[in-house]
Structures are given as C-alpha cells and as structure tokens.
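Worksheet: the structure to be examined is printed underneath.
With one protein chain held back, the other chains of the complex are shown just where they sit.
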Amino acid sequence: MNHVRIPGVLVVLAASVALIGCGKKEEPKAAAPAPVAAAAAAQPTMVVKIGHVAPLTGPIAHLGKDNENGARLAVDDANAQKIVIDGKLITFELLGEDDQADPKTGTVVAQKLVDAKVAGVVGHLNSGTTIPASAIYNQAGFPQISPSATNPKYTQQGFKTAFRVMANDVQQGSVVGTYAAKDMHAKKIAIIDDRTAYGQGLADEVEKAAVANGATVVAREFTNDKAIDFKAILTKIKAKNPDVIFLGGMDAVGGPMLKQMKELGIKAKFTTGDGGCSPELIKLAGAASEGVICTQAGLPVDKLPNGQKFVADFTSKYGPIQIYSPYSYDAVMVLIDSMKRANSVDPAKYLPEVGKTAYNGVTGKIEFDEKGDIKNGAITVFEIKDGKLVTLKSEGGSTAAAAAPMPAAAPATEEK
Amino acid sequence: MDTLLQQLINGLTLGAVYALVALGYTMVYGIIGLINFAHGEVVMIGTMVAFTVIVSLAGSGMPPLLILGIGLLVSVVVCMVLGWALERVAYRPLRGAPRLTPLITAIGMSMVLQNVAMIIWGRNYITFPPMIEKHIYTVGGATFTNVQMAIVSLAALVMLGLIYLVHRTRIGMAMRATAQNPQVAMLMGVDINRVIAMAFIIGSALGAVAGCMVGSYYEIAHYQMGFMLGLKAFTAAVLGGIGNLAGAMAGGLLLGVIEALGAGYIGQLTGDFLGSHYQDIFAFIVLIVVLMFRPSGLFGEREGDRA
Partner (left out) sequence: MNDQVKKALPWQRHWLGVLLIAAVLVAVPFIAALGGQAWVRIANFAILYIFLALGLNIVVGYAGLLDLGYVAFYAVGAYVYALLASPHFGLHLPFWVILPLGAAIACMFGMLLGAPTLKLRGDYLAIVTLGFGEIIRIFLNNLNAPINVTNGAQGITLIDPIRIGDFSFAETSVIFGVELSGPQKYYFLLVALAILVIMVNVRLQDSRIGRAWQAIREDEVAAKACGINTRNIKLLAFAMGASFGGIAGGVFSAMQGFVSPESFSLMESITILAMVVLGGMGHIPGVILGAILLTALPEVLRYGIEPLQDAIFGRSIVDPESLRMLIFGLAMVLVMRFRPAGLWPSSQRRRELAESEK
C-alpha cells in the first residue's frame, strides 16, 4: 500500500530541495556590495564581511540586540574612516545572525557565516552557543571574538581562533569575592546562582576567592534564570544572617530579588557580577537597588577618552547601553585593527595578528594571552547611588586611566 | 520557627496566584477535557494590558487605587474577549478531532500570543508600576506586606464567587450538566456552545486577575512570563485533580507551600545532598507520588476504567 504514496514523498523531497535552492539564490543578493562613496572611485574597493551572532529572540534578546548594535556602530565608524588595506578601499559589512541562545541553532548560523565567507566573527553572546560554534570557526580558520562569553572553557579548548575581550568568570569572580571579603569586610557571605553556565561559573569563583580571604559561606542557594519568586531562598538566607549576598545571575533575576529582600527585611549588602550590573537592574529594582555593589569587566566606559564618544554615539543612535555593546564594538575594532596590521583581509594572514593585538578600545587596552583570553582584564567595581552606577575602583587593566593595577586581581590561568 | 512561618506566608501568596491560574485550566478541562496550554499566555496578556493602562493613567492625577482598579477592569475585559476569541477561532472547530489536535493548537496559540506580545510590548523586562504603597508588617519574626494580604484575600474572594457561580446559578448548572454529559445536556436544552464559551471567558477573566496580582506583587512583567507560570499552575491543577474547582485551589496552595518549604528545607531533609536547585524537582516528585496513589489527583473523582 505504501508505494501508492511514493510520488507524494517525492513531492515533499522536491519541495525541500526547491526550498534549499531558494535559500541559495538569496545568498548573493544579501552579500551584494553596498554602493561605495563616489569619492573613492579611483581606488579599487572591496567588501569585507564580518559576522555577528547573538540571540535576537528569547528572554535575553534585549542583550543580543545591544551586542549587535555595538558591532553595527563599529562597522559604521570603520567605514567612515575609509580604511585602505592592501591598496583597496574596504567597506565592512556586518552579517547579523540570531542564534536564539540555542546551541543547535548556534552551530547552524556559525556554518552559515562560514559559507558566507566572512573574515571574522564577533560573538556569540552566551557561552552555551559560543563553545559549540567555536569548533566550526576553528575548522574554517578565521578568528572569533566573543564580547561576552565568560565560561573559562571557551578558550581552554586549544583553538587558535578563539578570543574574548571580556574577563572570564575566573578573573571576574576572584575580584568580586576578594572585594566582598576585604573591602566590604564580609565575614559571612551568602551566594546565590541561577544555574546557568554563567551564574554557576561566576558564583563558584566568588566562593573560592571569598573563602581564601577569610569569609565564611553561610548559605549557597540556587534559583533559575526564569524564576521571579525568590522569597523561599531569601528567607532561608535571612535565617543565616549574612553580611553580604552575592548573586551570580542576570539583571532580570537581580531586580525582583532586591525588592523581595527588602520586603523580607534583609539588611545584607547585595553584590553581583556584570550580568546584573546594568541600568536594567536599576530600572527593575527601583529604590531597592540603592547601595548595590556590582562589577563589570573592563574599565568604566565613560572614563576613557574614546569611551565618552562611544557612549554619546551609541545612545544617540540606539538608546541606552545595556551591558556588552562596548565589548562587541571593541571586538569588531580588534578584528579590523588586526587586518590593518597584517595589511590583509585574508583570515589565514591576519589571524596571527589578532593574537598580537595591543589595541586601545573603548573598554580599555586589549591584549590577549596565549589562550585568547584578555590579558590582565580590567574589572571595575560599581556602586549604585541615586539610581546611577558610580565607579568605586578598577582593578587590572593597563591603561593610564586605570587605578593602580593589582596583579593579584587577575589569576589568568587558573585551572577549573 | 519564624523561618517556617515566613516560608508558609511565602508559599501561600505564591499558591494563591497558582490557584487562580489553575482555576482557568481546570474550568476548561472540566467541561471539554482540553488542556488550554495558551492559558499562561492569557495571564501574561492580562499583566501587560494592566501595565499599559496603569502607565498611561499614571500622570492623570487619579488616586492610585482607582488606577489599579481601572487597569484590572480593562485587563479582565480584554482577557475575556481574548478567551472567547481563542475558543471561537482555535478550539471550537476542533471539537471531535483527535485528542492531541487541540493540544498542538494550544501550543501554537501560545507561541502566537507570546510573539504578538513581544511585538507590542517589546522584548525587555517591564517594570510594573507599584500602585499600592507597600507596608511591611512583622508578626512573630515573619514579614508580610499589604500587597500579599490583598492578593490572598482577593484570591479567596474570587474563588468563593466562582463556587457560587458554578453551584448556585443557571449558567453554573448548565456547566455542570455539560461536564457530565454534553449530549444529554444538549438534549435538555443547554446551549453547549455558549456554556463552553463561558468557561473560556470566566477562566480568562480569572487569568487576568492573576496576571494583575503577579504584576503588582513582583512588579515585573515579560512576554515569556506566562509559560512557567502556566506550567506550574497546570501542575497544581493536576495535583488537585484536574476538572475539580476545589481541587485546583487546594492544588495551587499546596504547590506554593511545597515549593517554599522544598526550597527552604530540602537541604536539611537530604543531609545537604540536594539543595534549593532541586526546588522544581520537589514539586514534580510530590506530584508523581500523589498520582501513583491517587491516579486522578487529590480531589479528582475516581474515574471508572472507560476508554
């Protein structure tokens, strides 16, 4: 009986083949060179594609869009500079892709960028998508710079193509933990994480650093990144009476958590990492965000000469900065800078130059260690005062604008 | 002791919200045996609509409580229309279709509603403006707010009203008759289509109330918030015995308390092997154990073995 339906199967297969064909036809259209300014008519021109991947759908889509806007601004700025590489005027083009924060989709869009023959990739946002995609970029042999993936494993895979411009969880966690124990004089600390790769990794490092500096972890609690009710764990924490509560998680968790702390009458100071160190947290927590201590990797953007311009340009074009857009901006600039130094846009030729980067970006000076992690990654501690993020101090970083560098702050190669 | 009391308060507030949402599932299920997976999204739309109304009225100088009241009213009305439309457009044509068909429709509908909400209200988290000035009371070392009290009492009120509706009014009788046997009810002159539409409308109205509660309690809203809430409420409905109103309430309250106590004491119970990261497991394990011994939930009627 089955054979009667065989033509139907064929129709389906033919249809899917046809669909694939359609996809193919659209490809060159998307890649068509943008009309270059008439002024450059004398010079041969060339279009260089840079890929960008972040989740543009789903719960952290606002961060994904922020990343993409940062990269977009970088591409616009670079094009305005009329960069000439190897005698050709280069027009950069950003191919923005959505990985939905899903590892599976992550590999498909990674492959898509490989097919589109991009010169390099900025992304992905989450560690969960960055890691599986990195194997594909590594095979294709072009550099990938993640602006925000902080899982230490990303650069521990031995790929020569994997870089990040953001201090990883080990680097950041030890700063927060040390700060809580030393500067905030926390004897008893409670640690919460949201069970994501980011939150868990960061919280584990904070725990290590806090204990090493003489604090006791009185409670280790957990939630998840979609939860909005934290009263049960907060009540448990309240009974342990800690001096400081650390959250390894994002702003969307931190906001309601702060409000609920207040309702429960918890007096402990609240600290969190870069995922919660955003205007979004202040918006979500309102008055309850007052006095929160949080850290961001990199130097405070507005303290750097190029940073102020970035903030002004970005806000006028896309509105307030969420978290990582300065990093995606820098990541694009590092790629372009490396191309300039290699005088080539061929990944095989300019890839070695990426590792030698010494670039003054909007987030500070960017140099990579042998694994591709940012060297001596600067970390800045903020306090929320009157609804604003106020810089308390910066650790690490090698720009003059930074506070005295503290070498202990960045044990760059700690095995986990 | 004060910790235990606090956990019970936490659990009861959360449970009251679950219970209200669970009622929406159970009303529909009780009458036509359909899991309306999109109900969580109706709750989300309720929160969002209330948010929009409140924000646009915030500058008008009206007293905050009145604004909240208007917001609640508008969101209830919008959700009622939405519930009616859902039934009319998506589910009614599927009556008599294989059992799984409406389930997939419901999943599809929930995706549609989520994305429509994302287009309208954006993908960012939204701060739900607090309209009730929060007072914190302390009793026996445990704290609770006036918002929590309002939530629990409003939930109790709504539930009492619902019980009255189902057991004392004509439409309630028609509902019960349809739940018992649609064909016979039709023969007795019950307009089944109207009854089923009513179940959706009332369930959605309850969802809107729950949505406003979530909004004012947590002061946060997001286009994906309905999914987890719906899932938990659905678990609560099954725990109590789906299709049974009292069961949904009990299941909701129980689930809230289980979650709070689970997160609070799971470590002590298991010698610190399991921590609060297993909070959700706790709820599901209780569910599985209950269903093993009472396959129709705590308050569900013992169903005869019929196909």
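Think of it as A and B in the order they're written, each chain with its own count starting at 1.
Operating definition for what follows: a residue touches a chain if its C-beta (ideal position, glycine included) is under 8 Å from a C-beta of that chain, and two chains touch if they have at least 3 such contacts.
For clarity, every value in this text was computed on a predicted model and none was experimentally measured.
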(request) Among B:V238, B:L261 or B:L298, choose the residue that contacts the chain missing from this document, as touch is defined above. (result) B:V238
(message) Given that one chain is not shown, which residue among A:V53, A:A71, A:L89 or A:V114 touches it?
(response) A:V114
(message) Out of A:T91, A:S146, A:Q200 or A:T272, which residue would touch the omitted chain in the full complex?
(response) A:Q200
(request) May I ask which residue of B:M118, B:M149 or B:A246 touches the chain that does not appear here? (result) B:M118
(message) Please output the residues of chain B touching the missing chain, sorted low to high.
(response) 29, 33, 35, 90, 93-94, 96-105, 107-112, 114-116, 118-119, 123, 231, 234-235, 238, 242, 273, 275, 277-278, 280-281, 283-285, 287-288, 291-292, 295-297, 303, 305-307
(message) If the hidden chain were put back, which residues of chain A would touch it?
(response) 2-3, 5-10, 12-14, 16-17, 19-24, 26-27, 29, 56-57, 61, 98, 101-104, 107-109, 111-112, 114-116, 127-128, 131-132, 135, 139, 151, 153, 156-157, 195-197, 199-201, 222
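Keep in mind that, in the parts below, only the chains that are shown with their structure count from here on.
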(message) Roughly how far is chain A from chain B, centre to centre by C-alpha average, rounded to an integer in Å?
(response) 37
(message) Residue numbers of chain B touching chain A in their complex, please.
(response) 3, 6-7, 10-11, 13-14, 122-125, 127, 134, 136, 138, 143, 145, 214, 218-220, 222, 224-225, 227-228, 259-264, 275-277, 279-280
(message) With touch defined as at the start, can you tell me which chain A residues reach chain B in the complex?
(response) 57-59, 61-62, 65, 195, 220-224, 226-229, 231-233, 235-236, 238-239, 251-252, 255-256, 259, 263-265, 280, 283-284, 286
